[in-house]
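Of the protein chains in this complex, one is absent; all others appear in place.
As written, the chains take the letters A and B, and residue 1 is the first residue of each chain.
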Amino acid sequence: MGSIAEFFQHFMNGLTLGGIYALIALGYTMVYGILKFINFAHGDILMVGSYIGLFIFDAIRGESIGPFTLLAFFLAMLGGMAFSAALGVIIERIAYKPLRNATRLAPLLSAIGVSFILSNSAAWMWGTKSRKLAYPFDNTPIVFKGVSITPHQILILIVVVIMMISLKLFIDRSRIGKAMRATSLDRDTAKLMGIESDKIIAITFAIGSALAATAGFLLALEIKVYPSMGTMTGLKAFVAAVVGGIGNISGAMLGGILLGLLETFGVAILGIPYGLKDTIAFVALIIILLVKPEGLLGKAEKEKV
Amino acid sequence: MVLLETEKLTRAFGGVVAVNKVSLRFNEGLISGLIGPNGAGKTTLFNNITGLDNPTGGKVYYRGVDITNKSAHSICRMGIARTFQNIRLFKELSVLENVMVGLHFSTGPSATRGRLVTAIKSFINVKDEYSELREKTMKWLEFFKLEKLANEKASNLPYGHQRELEIARALATDPKILFLDEPAAGMNPFETANLMKTIRRIRDLGVTVVLIEHDMKLVMSICDTITVLNYGQNIAQGTPSEIRNNPAVIEAYLGKEEE
Partner (left out) sequence: MFNFVLLIFIYTGIYALMAVGQNLITGYVGLLSLTQAGFFAIGSYATAILSVTYGWNFWLTLPIAALIAGAFGFLIGLPTLRLKGDYLAIATLGFGEIVRNILNNWDSLTNGPMGIQRIPMVSIFGFRVSPYDKWGFLLLVWIFVFLAYLFYERIAKSRMGRALEAIREDEIAATSMGINTTRYKVWAFVFGAAIAGVAGSLQAVFILSVTPSVFTFMVSIMVLCMVVLGGMGNFKAVILGAFIIQFISYFPQLTGLSNVIPPQFKQVLFGVILVVMMIWRPQGILGRQQRGRLEKGEK
């Protein structure tokens, strides 16, 4: 057993990891809330966004690290977000929209197909070797009372908090946000009220994909950019969304953070071997599905007969 | 004889009480109607009786046996069958196959054959099983004059025939009591008249019928007894003429008269 400092160390690590999961989980949950559909390809969309961000960043940054580098980093991130948003919308139009009224298996199989196409096309075009995303600043850890935290982690926390607050405000206060909530509760009635559900669905995909791209780009600083980076992370973020309560925005945030903490503490304190750390997410999934399948913050939905 | 009764049956969804202490009796051999404005709790009541939903209070008795928390499939096996408001056919299956599913448990394990024996027999005797089943299935198709459509995919059927197929399938389970949820919905007057004849023929087979309906002409002409629900509560019960003139019922449908 360690000291308080060690605890806080793990806590910080878990929190930042959790923030990443939360941003990605939001994409899953928003799409599920509106279409009752799980976009298997979500993780791969973020991977593409990370590549685009990487390309932009490498193109516009200078040799040395200066104040402009940070700006370039954010521009690159925005570029990746925009690309992912567009990609998400296009995929929805081509591969999911035609299947909105099909059997429930069809969109799922289509999503699996899209995921495959994206991850393997990326490997085809850009090679399987992982590429390094350079830090836009000096990433020496700052040590404070025995707890070491890197500027990277601070960046993640800042971005995640800003994104979450913006999203919450947007959904709760804006007109489009209200339309999104209405469409997720009852699409047909929302249509009757004059809400164009196709447009709202496209916006939902765009936002979800952009958020995931942000998370991917930030994560890439540590894990690098490679074609399958989206698959495992996406899967775990999906688990986070389910744990928190799929379809529930606060649930996605909670689930993401919880999973990040679980993984970090699981390895650090419970001594789960690093090779098995991915299994933690699946075990968490199975437990929540057995105990409270609607998730921690979710409401049990009964199918109407 | 009372075939099925509910005793203060209640179904609450959080704060909303969809079915509120409803006590009803369905007598054997009768055609009973269940009416009420939309949202009165009629389908919810059906769901709680047939085991698709679990009541939060009260009891359901079938032939004296407490079936309140039994699963839907056990309740069906006891002799209670139903159709659905929104037609739930096995869309990709043919008309014949749909009705065959209705015969599922009658060809299953029983007092005389155990589960393993049934499975093995079914496995070996596939050909014989089909001819045996086909006879029974065709009997039901002929009852509804659907036999020419036997190989047709269920989803290809015109609406009226789909409703009939659903009833045929339910009857194939050999029920003692049949719950029909809005069987006349979407039917034209000709089809409705046909339906009335069919329901009487079903009653003549010895099956007790309970139906939810909005078509008052249908309800008033064929029902022996009518129960009225409003806001989840049983507000009236009686013969058609009694119900027609009941002020509480009139108020429920038309609202209170301006003073």
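Note that a contact is a pair of C-beta atoms (placed from the backbone, for glycine too) under 8 Å apart; a residue touches a chain by one contact, two chains touch by 3 or more.
In this text, all values refer to a predicted model and were calculated from it rather than measured experimentally.
**Student:** Of the residues A:L169, A:L185 or A:I286, I need the one that contacts the missing chain.
**Tutor:** A:I286
**Student:** Check the options B:N27, B:T56, B:S94 or B:T192 and report the residue that touches the missing chain.
**Tutor:** The missing chain is touched by B:S94.
**Student:** Write down which of A:Y21, A:F217 or A:F238 is the residue touching the left-out chain.
**Tutor:** A:F238
**Student:** Looking beyond the chains shown, say which of A:N120, A:S166 or A:T189 touches the absent one.
**Tutor:** Of these options, the touching residue for the absent chain is A:N120.
**Student:** Where the complex has a chain not shown, which of A:P107, A:G208, A:G266 or A:G298 is the residue touching it?
**Tutor:** Selected residue, touching the omitted chain: A:P107.
**Student:** For the full complex, which residue in B:E129, B:E191 or B:D224 touches the chain that was left out?
**Tutor:** Final answer for the missing-chain contact: B:E129.
**Student:** Need a quick check: the contact residues on chain B for the chain that isn't drawn.
**Tutor:** These residues of chain B touch the chain that is not shown: 50-52, 71-73, 76-77, 81-82, 84, 88-94, 96-97, 100-102, 104-105, 107-108, 118-119, 122-123, 126, 129-130, 133-134, 138, 150-151, 169-170, 173.
**Student:** Counting contacts across the full complex, list the positions on chain A that touch the omitted chain.
**Tutor:** 37-38, 40, 95, 98-99, 102-110, 112-121, 123-124, 235, 238-239, 242, 273, 275-276, 278-279, 282, 285-286, 289-290, 293, 303, 305
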